[in-house]
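The structure is given below, and queries will be raised subsequently.
Shown here: the complex without one of its protein chains, the others still in place.
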Amino acid sequence: MKSALKEIAVGFNSLITGMRITLGQFFKRSVTLQYPHESLKMSERFRGHIELVKDPATGKAICYACKLCERACPSDCIIVEGAKLDGAKKRSVTTYQLDFTKCSLCGSCVEACRDGAIRFSHDYNLASLSKEEFVMDLFKRLETEREEEERREGKPASAVPVAVKPEAAQPAAGQTKVEVK
Amino acid sequence: MTEKADFLTGDVAAGQPPRETFVLNLGPQHPATHGVLRVKMTMDGEYIVRAEPVCGYIHRMQEKMGENRTYAQFLPNTSRIDYLSAMTYTHAFVGAVERAAKIPVPPRAEYIRVITSELNRISSHLVWWGAFLLDLGGFTPLLYAFDDREKILDLLEAITGARLTYCYYRFGGLCNDVDDSFIKGTREFVAHMRPRLKMYRGLVTENIIFRKRLEGIGPISQEMCRKYGATGPVIRGSGVSYDVRRVEPYSAYPEFDFEIPTFPGGDSMARYLVRMEEMVQSLRIIEQALDKLPAGPVMADKVPRVLKLPAGDYCYAVEAARGRFAVRIVSDNKEIPYRVKLRTPSLSNLSLFEEASKGMLLPDALALMGSLDLVIPDIDR
Amino acid sequence: MKAFPASEIIVSAIFILCLATTGLGALIAALSVRIIRSVCGLAICCIGLAGLYYFLHSPFLALMEILIYVGAVCVTIVFAIMLAEPDEQPQPDRHGANILWGGIALTVSVALLWGLWRLSCEADFTSPPNLMTDGSIRAIGISLLTTYSLAFELISLVLFVAILGALAIARTGRTKP
Amino acid sequence: MDDALFGDLIYIFAFCLGGLVFAAGPFVVVHLLAARKTRNVSNKTQQAIECGIDPIGDAWIRYSAVYYLYALVFVAFAVDVLFLIPVAVVYNREFPIRDFVELLIFVGILSLVIVYAWKKGVFEWKRRKTIPNS
Amino acid sequence: MNPAVPEIPGDSPLKAAQAPAEQAAVTPAVAPWPNPLAHLQIPFRAVDYEVKGYHLEVTVAPGEVVAVATQLDKEGLALDTITGVDWMAEGQMEVVYDYFHLAKPLRVVVRTRIPRDKPEIDTISGVFPGANWHERETHDFFGIKFLGHPDLTPFLLPEDATYHPLRKDFVA
Amino acid sequence: MNETPLYDRPEIYFAAAAFLLAVGIFGLIRRRTLIGMLISGELIFSAATLNVMAFNRFRAPDPAVGQIFVLFIMGLAAAEVGIALSIIIAVYRNYRSVKTKELSELNG
Amino acid sequence: MMQSLSGFIAGFWQFIASLWPEPLRLVLFLGGIMAFVGLNAAYLVWVERKGAARFQRRPGPTEVGYAGLLQPIADAVKLLTKQLIVPAGVDATLFRAAPLMVMAPALMSLAVIPFSDVLSARNINVGLLMIFAFGSINVMALMLGGWSSRNKYAIISAARIVSQNVAYEIPMLLVVITMVMVTGTMNLSDIVKAQAGPFWHWNLFKVWVNPLMPVTFLIFYICMLAETNRAPFDMAEAESELVAGAYTEYSGMGFGVFFMAEYANILLGCSLATVLFLGGWQSPIGIWSGVVWFLLKLYFLVFSVVWIRWTFPRTQFYGLLNLSWKILIPVSLFTLILSSAMLKLIKPFAA
Partner (left out) sequence: MEAPEDNSQLLKDCSPYVKFAKLDELLALGRANSLWPLTFGLACCAIEMMAAGASRFDLARFGAEVFRPSPRQADVMIVAGTVNKKMAAAIKTLYDQMPEPKWVIAMGNCAISGGPFVFPGQYAVIEGVDKLFPVDVFIPGCPPRPEALIEGLLKLEEKLTGKRRWPVVKPE
């Protein structure tokens, strides 16, 4: 009888303890990152899909279509085509097709490339209504990006010193940044 | 469907009325099975006559894939077998390859492997803890656990670039070194986690409802663990101090002082306590490893770009969050392995469920299943 | 009762509804093939009966009827159905027998009705005694504590014995294979 | 004609109707608005839910509810308790100790039920070592 | 138990590796010596743990796996896993049983070979109930029949699967 | 229409009770299962209580007595249901059936 | 213009009111309580979601309307447009009737709750008993809903719910009988009136009537949680075992109505607790009593229900049955005897 009463008392006490703990949390600040209004800065090593790296000198892709990455990829997501352009010493890439829907973000390709011609992008929030959107031609992407930049800057791209790590696009209005804790 | 009809109707032939049992299907889409396990339960009212797990709903050909891609290409797959403790799984695979190819791993790399593995173990246990509580109907602990887990993920993402499927270890070391902010962050995390664990104790471990649901429920004997090859917290919850980190020490583990928590109860509570205690021990290991972290490279010097292992078979076992994970590579001296066998802890741990759950009540059996900490792709591979 | 316009009609309508509910429930209870519907029928019938009790100036009994029959008896029967007899096989249609037994049942009840009718006709009913409203429950309580105290204790004893018996029987059944 | 009695009745009845309307109203709206076309792929919309698997065996089976014994105890117990209600209403009156004694005996017998059921192990939920009915 | 190891026809690439590797660079962290199972009749070979990842191995005739399992069970070892290897070139299937000890650093590998065109072997699920699933899985993957196994229905493959994907001649 | 409203006329109640009785008897005879018979039995009980209540109301010597009487009937009915159901369960457990026909076949 | 219009409306109003005061009152109260239930069901869900979020340190619904206030509306609109699936082979009549039969009794029971001394739809003398009677219809309906779904989870869950509800009905009744004994009436308004005055006149604190009064309240509260199938007794939705329990087969609005009924029942349970123990509309300081106090107490109780739900794991269902039979019933029997003894033995001497 006594032990039963004691058990009830201890049990009741444990319930009170639990409720006290949750109430304590109730009054604490929320830990939520309000995503579309604020977003994380991806860490430098964040692995999004891969993207081609621009040669800061020329503004063109460094890649010369050696296909090492293509071979290293376990999921066969990369198809690189290259051609030797007139007057160029090396081959240069003409299509760099990435089927991101098969990629496992393993990094084999980036490690395989000896020239650092590809790297991981920081696109972490892709979503689309069609899956074709993720079979992308990285080369074209790079080119359009370059053209856009040229248009924006109003200068030939070659003169623009492009940082290897491009500055972030302007955050949308009202958007705050939260650093990785 | 190979339905064994005799269970319901078989006796009719013998002139006896059918039994009062019915078949209850849990899964593949069931909140309690954490993924796509299916448990076919023959029930007698609330009592389980036979609970037969049906696996394979997420069989992903991991072993087949091992046979058709190079060692380096297979590496990312290892983090998708048990995605909750991806580091340790990668560890086993790189360990096996390193063992076979005799690649020496620099000590700094081993230390960082230990740190990240233990962080990963904590995050895995946290997910288990939350999900287990979710099984028992408590939702809030899950979110607390995920909140703490996010801190680990932030740390690991900063060095590996991924939150879950880290592909961080390489044959001969790591793909990149850690920086000071990681070390600082890890120390902060350790300091943060200790009081949190205390809070967990107050919120859950001592809770009377919780204790009533676990204490004495779902006993698994030592003998049963041995017969079924159960490892990890399951066997330690039965009082056997079996831990690969102790019995077959690997990596830098011999250099740390830590305990193998065991509880003799064999019930769900014992398994629960083992995991809670393991988190404490993991914190200890991390702290020690951070203190002793040697300088130096994180990658072995000469790792051949194209790996070919000498013919033969090689094993490597690690203590993953769920128990003993072993890789067996059979090589015929080619670029791609001849056979890769993945011995996963969840498979063995679950295989005892059928026997352990006989005659139990449904909710108790599900608590037992939760306490086994299953990751279904780890069973199905 | 002037608060509601046409209250007479409303109340009468409710009364007819109660009657209909009772009858309908009884019919469902006795005739439906599916046994669980019979229980529903019983429950419906009891709700209707509760209404009738209400009209007999005993709200207390009306509520007790619901509490005991719907809340306890029907629920237990449903349990028993789950345990023992999920469904009755549809009866092979034997109209003859149905009509025969229906006839017999009808005869008996008509006889009874007639008897009661006679009884009520012979007795001279003036306007019904308008004695009980709320006081009934107090009256019951007081009589239970005084005049009928023995019965009060007895009923608990009866129920106790019933439980003893029920448990004993149910459990012996259990041990046998 | 009893004003209070039938007033109550009309209220109860009105609320009953109201409740039914309140609960049924949404369904009417649903019938106007609900989607009708379907994108089904394997015509299993009507199949009972069993975690994505085709159910094995009917659900209307002999389901041996273990709480059956509880239900048995409950019937008698609930009825017993209900007998207390009229007594309780008038209990608080200037009357002798006899009331109390009566109540005590009643509740005492009532308690015996629990004691008996407890002793008989109705409230025990042991794991079944043997497979039942085999 | 027959102490003579039956000669396995066909030369496997394993043969070369089965000799204890003397050239182990590091001394074993935990020495497996003396062989704790030396008193058994099973002719265990010691291998260098640092190279292979296990301590003892033995190749037995297919008919002996149950006896070996019984012996190891008595010694308090636990079943780690069972797997197959398809040596198509040699027309053989290898069945590998891994055991581990619960307290001592001791891992034991038992191998046996069966003909590929008639892959049948006794089940050890009578000794280790945990072998049930491992054998089912091996049956799934290699089509190896475990005689006396309670239930060899597909485990990881769909219920109606008839293929054995880990055979080397498997095409989807 | 009569002066007395419908609900104050005893015949109606008697008729209702008689109807319940008829249905109950019919069910008791026609039902194939013990539980079905039990349900019909409950109907008969209800008929009885309704009669008692009607008499109590319209020929009431003391308003409490009839109600107490009905109360006891209800109590007894509950007890009866408890016992009957446990018997049914016991029968079922022994014979795997609660169908009266099958039961009689089993016995004889 | 406005003046005359409002004047006209007021005049019309008075005309109607003078003509049929009672029916108007009835319609008003019916509408009011329906609105009360509808609003509360919707916004208690919001409170629940927001509260849960706070306990878990997240903001909860924020994006749909200010602070997520339109979230219940969006849910309602969504539910209204969902297809209603009546699975093959179910008992369609019972399947469709069950949600109605769960909702209606809750609404009926609210009719007797006195929100203040004037705000009470109908002051019925046996009000307390009525609530329990209708509650038992509710139980039956839930069971039939589960059974008619012809789904194993639903059936198991229904059996559990019912055995749980009946088990907790007994201690609850015993507690209520104790309270009836103390107050000597089953009229809810009278019960509140008996607690007039400062807060130590509330039944909860009447320790001189029964020293175990707080325990009695606790028992009532626990039973209330169990009767409304709330965590930690939420067998109805023991999702980790039985998918969605008794509601597994209910889609769209069918589920929505069950959901509303659940909240209506919580409301009812908390109201009852307020009336029986916390002095209903009485203010704790003895003056300015009114409906505000009632609502304050009611929502405090509702909040505690939410709080408990997001703190504890679910009980074993047999543990829960045993809690009732082994602890609550004996204790409530004891309190019953204790207060009857106090009434008969102590009070005469105290007076």
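A, B, C, D, E, F and G label the chains in the order they appear, each numbered from 1.
By our rule, a residue touches a chain if its C-beta (ideal position, glycine included) is under 8 Å from a C-beta of that chain, and two chains touch if they have at least 3 such contacts.
What you see is a predicted model, and the numbers here were worked out from it, not measured in a lab.
**Q** Please identify which residue in A:I50, A:I78 or A:L105 touches the non-displayed chain.
**A** A:L105
**Q** Who touches the missing chain here, G:R57, G:K206, G:R230 or G:R314?
**A** Touches the omitted chain: G:R57.
**Q** Write down which of D:L5, D:A23 or D:I49 is the residue touching the left-out chain.
**A** Result: among the candidates, D:I49 touches the missing chain.
**Q** Going by the contact rule already stated, which one of G:L107, G:A194, G:A244 or G:M342 would touch the omitted chain in the full complex?
**A** Here the residue in touch with the unshown chain is G:A244.
**Q** At which residues does chain B meet the chain that is not included here?
**A** 28-31, 34-36, 56-61, 64-65, 68-69, 76-77, 80, 83-84, 127, 142-144, 146-147, 149-150, 153, 163-165, 376-377
**Q** Using the document's contact rule, name the residues of chain A that touch the chain not shown here.
**A** Considering the whole complex, chain A reaches the absent chain at 30-37, 39-42, 48-49, 74-76, 99-106, 121-131, 133-134, 168-175.
**Q** Could you pull out which residues of chain D are in touch with the chain that's been left out?
**A** Against the missing chain, chain D presents residues 32-45, 47, 49, 51-54.
What we mean here is this: only the chains that are shown with their structure count from here on.
**Q** Can you give the whole-Å distance between the Cα centres of chain A and chain G?
**A** 51
**Q** In whole angstrom, what separates the CA-based centres of chain C and chain E?
**A** Centre separation, chain C to chain E: 73 Å.
**Q** For chain E, what residues touch not just one other chain but two or more?
**A** Nothing qualifies.
**Q** Scan chain B for residues touching two or more other chains and write them down.
**A** 1, 22, 25, 30, 46, 140, 144, 147, 203-204, 207, 209, 361, 364
**Q** What does chain B use to touch chain G in their complex?
**A** Touch list, chain B to chain G: 22, 24-25, 30-32, 46, 133-141, 143-144, 147, 203-204, 207, 209-210, 212-213, 361-364, 366.
**Q** Would you tell me which residues of chain G are touching chain B in their complex?
**A** 52, 55-58, 152-153, 156, 231-232, 234, 238-241, 243, 310-319
**Q** Taking the touch rule as given, give the residues of chain D at its contact with chain C in the complex, in rising order.
**A** Residue list for chain D touching chain C: 1-10, 13, 60-65, 67-69, 71-80, 82-83, 85-91, 95, 98-99, 102, 105-106, 109-110, 112-113, 116-117, 120, 122, 133-134.
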